[in-house]
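Only one protein chain is missing; all other protein chains are in place.
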């Protein structure tokens, strides 16, 4: 335990003394995960909206499907894209394997179902009159959509945070597709996995705390934008 | 690719021909994850409810905290409990390490924040009048709570499915705390990880499909209970 | 039959992935009644589990670390069990010309001279430690974009080297298991400096009186016995022998 | 004789001081008509009486002397029913919504019987099995009223009960309230259609500028309840 607190202190020391390796790892985590989220979020929200407001055959099947995809281990996603991107795979010519792009692709595949499933639950909870009122007051479909999104922003934010949590903390896909190459594709979770596999548990935990700190800062700032978390009539 | 379809066919063959090893692995996955969920769900929902309906200092901090905990990699959870349960740790005398109980503990820690954060988002979306109407019509607080839960069952179900997805697919905690011991603590995701590390990609994917199949069956049956997923006034 | 039937063995992924353990251990169980729970992790983590008393016995391949482990009193004694050797894998066309090297140090120097891509385990495993020792002997600080530290298991690193057309250092067991799945070939092998010895150490019962020391000793006794060694010698994948038994010598360190 | 008396009730939302020392009392079999402009605080007052909204301060007597609202809240919630200005329907059929208000100790036959009576009274037999969230505005109001009635409380706080109702339903509502009065139930009806309720109201309280400004005895021969000195209540 003492060991642990030492390692934590050391990790924070490295963090704030601007240790280059550590910041690089953090930078890769941030870049890859935020890119993946940014790419996934719009289409996912649109799909969630369509699944809530449109009526078509197979709608419930699609919803079930996305809920099911939440149960796919990151390593299976990683593996699937590995086989696609590998030299012998159909997309081998792109030479994407073991690059950050490959990690981004894997993470998109990971957070997309989460965004759709949770986003759908959020849209589902919206008052139907919100859409009607917006439309009848002359809002374009896009504006009406934005209005509903504002109404359910708590739910959408929760979806976003859950998706963020999923991509920032996953190891399977980053490991398979990125290869955990120092300075190139090693991000915080794969670095943690590495330290752990070395038996350097304290280092692993300390890195975990760094990750937590980042997530907490992000969270709190998002909550700030969201306003009061109160139940209203 | 051909390799892959062969492995899939083989995996399903094993599945339906009642291969003992495979079913044991599946059984361990189901037992551990469902136990973890069952233990976590009630306290988590209660906490989510309190965070939505009660007013106390530090409430928003607690909400942020649980959202942040979504970003903790499974391996860090695994590591933390490893250090607690290891012989030298404070709980070493329980001799829980490398048992299914340890896996259950790790998975509880993994799904609890998910249930609280998503459950809170769901309660947040409830109409305040639901609680008031229930109470004024003579419902006990418990019955009123159940009534609200019924009103927001879509959101709660989504929370449950997300939590299920998290525990059924996580590798880090099961690997660290269970040790991936064949017949004892090897579950589907750790088996996938093992096959993958052996380069047996096809086996890995095939096991992933088995997992998917299970998740899909569970999902569809849950959706059946939930009723129509429609937006209403 | 024994009182405490379950025995926990922490070992490296290479022994587990090569299939050796699933070949040996059922026979051990038959002979002694002990059931072995295998926890396959990296060498560093395996030793750490022994140190913490979470397992009863460790089977690893990182001689200096093992010596330290025993010296620190974490383990009782180290018994040599077997060895295999490391090989340098690389693309068939061998861009750095390793084929003509006379020693492993020379071979590795060539890689760095040509700045040919090299994928390192980078995870402090036995194999990684071996690789670093060779770099040290060659007086080279591996750095630069040609040197990729992967931080993953052996199998993954072979796959990566395959994808990147890079060189890498692998143990023979994993290589044999993977040889059908890659374009890589063994480019350099057979040097004395590439030997990879495995040792088995029972966790010190003085530190943890309630661990299954009897079982650990039984496993050690069995695996270093004539029968056990015979079985190791016979173990082969597709006709390739993977391990050479080495327990005939007395307990302690085996010669380099 | 049971009663509830509120005095010195204050409530502000932000800087807007809505109730500034309001006093009101509800007595067995009395119907009190609460009027006032939009935003005067009628609903707020009713919600406070029903134990649903916390006042900034209030003295409440439910027969055991004046205590804080918080101390009396349990009693208020258990004995009052508040009919929301925009009633809320639970997810389920109309019949299920009605069943919600029944005590859970009743036998099944008794439950069915009471629900049937309520459905008949409200003219909702046809839509008993409809999903309550989609019924029309007036049907919703009827269900809410019937549901509140099935709860058989001692105090009823009705917020605009005749909203959305058609002529016939309005008439039936009045008849219902009259019979409830006879059964000894105390009522506070907030409405903008005062004339409708004149015939059953014992007094009319007009809420303006945070105070009850006009207290008119209507119909009833009793003096307006609020004027009865507090000590007289406590002797009762």
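Letters A, B, C and D mark the chains as written, and numbering starts fresh at 1 in each.
Basically, contacts are C-beta pairs under 8 Å (C-beta built on N, C-alpha and C of every residue); 3 or more make two chains touch, one makes a residue touch a chain.
Here the structure is a predicted model, which is why all the values come from computation and not from measurement.
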* Structure fact -> Going by the whole complex, the chain not shown touches A, D
* Given the contact definition stated above, which residue among A:91, A:139 or A:222 touches the chain not shown here? -> A:139
* **Interface residues of chain A (partner: the chain not displayed)** => 127, 129-130, 132-139, 147, 150-151, 232-233
* chain D, residues in touch with the chain not shown (by the definition above) -> 13-14, 16, 36-39, 43-44, 85-86, 123, 126-127, 130, 134-139, 141-142, 159-160, 163-170, 192
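Everything that follows uses one rule, which is that only the chains that are shown with their structure count from here on.
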* To do: Take the average of all CA coordinates in chain B, do the same for chain C, and state the distance between these two points in whole angstrom.
  => 36
* Asked: How big is the gap, in whole Å, between where the Cα atoms of chain A centre and where those of chain B centre?
  -> 17
* **chain B, residues touching no fewer than two other chains** => 127, 129, 232-233
* Structure fact -> Residues of chain D that touch at least two other chains are none
* If every chain is a node and every touching pair an edge, decide which shape results: line, ring, star, complete or other. => other
* **Each pair of chains that touches, named by its two labels** => A-B, A-C, B-C, B-D
